[in-house]
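Yeah, one chain of the complex is gone here, protein chain that is, but the others are all in their spots.
Take a look at chain A:
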Amino acid sequence: MIELDNVAYSYSGDALLTDISLQLAPGTFHFLTGPSGAGKTTFLKLCYGALKPTGGSVHIFGDDVTEMDRDAVAYMRRRVGVVHQDCQFLDHLSVAENVALPLSVSGQATPDQAENLNELMGWVGLQGKFDSLPPELSGGERQRAALARALILSPDVILADEPTGNVDWEMSQRLLRLLIELNRMGKTVMIATHDLGLIRAAKAHVQARVLRITNRTLQTAGADL
């Protein structure tokens, strides 16, 4: 699905990440941890083509990201659901419209998607917020809306950057269960998080690999978790 080969990345000057090799196989479940500022968000951006590696190569669905044109990147994004750390919405559209946005920009908005949208909004606990505007949402609600938006196209890969950063334990368990459920359906999932409790909770239900960014590179975390 996503393949990183000896990837290095530097914003300017010093390398932030070096020597990263990873293959995200279909149906796998990964956690990504590391201290704040280690480069988790940067790593995820490399995985969905928002950043191009300054060294090595990244292949997404078999295509080299450095050779993708802007349209190819757009089509690739429809197959990768991303929950951003700072979720951004179209503030003049309702939450429901925002969640359905990937459908409309890809020309897939049909009335029979309504059921899908409804169910998804229920899963993330936003049934009551259909007509709210994004600026009226709390931080946690925004994250849940962003997760729903990432899932609406039923993507093959789900990359979530701190999807449970602002929600209570109860809700984070709920979101985790949703992601585990999707993983069981064959989706590839990668979650960047600081929350070791979340990782422990997940390990009870799913075969999850934990990756850690230390010393500017990616390591598989030991059994200490």
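Operating definition for what follows: a residue touches a chain if its C-beta (ideal position, glycine included) is under 8 Å from a C-beta of that chain, and two chains touch if they have at least 3 such contacts; residues count from 1.
In the analysis below, contacts and distances are computed from a predicted model.
Asks: Out of "Sarcosine oxidase subunit delta", "phosphoenolpyruvate--glycerone phosphotransferase", "Cell division transport system permease protein" or "Pyridine nucleotide-disulphide oxidoreductase", flag the one the UniProt entry gives for the chain missing from this complex.
Replies: Hidden chain, UniProt protein name: "Cell division transport system permease protein".
Asks: Which is it among A:Leu16, A:Ala100 or A:Leu147 that touches the chain not included here?
Replies: Selected residue, touching the omitted chain: A:Ala100.
Asks: With the missing chain put back, one of A:Asn6, A:Gln23, A:Thr66 or A:Gln88 would touch it. Which one?
Replies: Missing-chain contact among the listed residues: A:Gln88.
Asks: Residues of chain A in contact with the chain that isn't shown?
Replies: Interface with the chain not displayed, on the chain A side: 50, 70-71, 74-78, 82, 84, 88-94, 96-97, 100-106, 109-111, 113-114, 117-118, 130-131, 149, 153.
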